[in-house]
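This is the structure I have questions about; it appears just below.
Excluded from the complex is one protein chain; the other protein chains are retained at their positions.
Entry: chain A
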């Protein structure tokens, strides 16, 4: 009865751990291995705890029976050596399990895809490198990977130390300025996995989310082909005006839209911003309204980020938001 209620309480406690960002919802090769390891460790430790507690209780009960009774030296020696032996056995077992699990993780198979990840304050840049530089492209905050394929991420940082963490797929890995780390991702099932910067990196550390979208090879290829292309040409006059505005004002100095004159390298690549789920690294859902809100006043939505407040009239703002939304 007691154990049932304890289980219920535990179930209640971990009920918040499901969903798009959870270590318990392991869908990646590394995450599954690590989950097996930690669950095994917990199980073994729980068993040890149970045995020790039972021994303690029985000792207490028996002690009250025999007041001041002498314990035979042989019995005590046997108990101590038994406990020491069991401890050595358990710790050795766990160490070996841990060693084999982490060795399997570091043995990255030859990657099918290599992506350069650059962490910025406060967004993620994903550079899909290719031997043919014309086929390389850059996206922000949304990482698409093919399911079941090993993807090597080369992790870099341009300012401070960040940490790449998609709990459902793999463990954390730091991104350190002036040093390259690497991490292999392999999603076993298609899905959308949320990730988060896991190393305090400044004011908007908590607003530095990313999405890993694992999809079938064909879907991934289609997505990549579309990303390689230039941004959509505006059709309606409102969007045409928005494009002209983007090129004439401060926007083009920091952002790139491939196929146009805008080639700034310090802000996120906006070539296909309309196709992303969120803007500002997971801060807002990607709608025309939130695009307008972001452009109108980025510093109130995400204080301290590097996007300045560009003075615009309400008409200009509407045109720009329409143009951004159209960049599918």
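Keep in mind that, in the parts below, a contact is a pair of C-beta atoms (placed from the backbone, for glycine too) under 8 Å apart; a residue touches a chain by one contact, two chains touch by 3 or more; residues count from 1.
The criterion applied here is as follows: contacts and distances are computed from a predicted model.
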From "Cytochrome c", "Asp-tRNA(Asn)/Glu-tRNA(Gln) amidotransferase GatCAB subunit A", "NADH-quinone oxidoreductase subunit C" or "Acyl-CoA dehydrogenase", the hidden chain's UniProt protein name: "Cytochrome c"
Per the touch definition above, residue among A:181, A:250 or A:275 touching the missing chain: A:250
Interface residues of chain A (partner: the chain not displayed): 159, 177-178, 248-250, 252-254, 266, 297, 299-300, 303-304, 306, 308-311
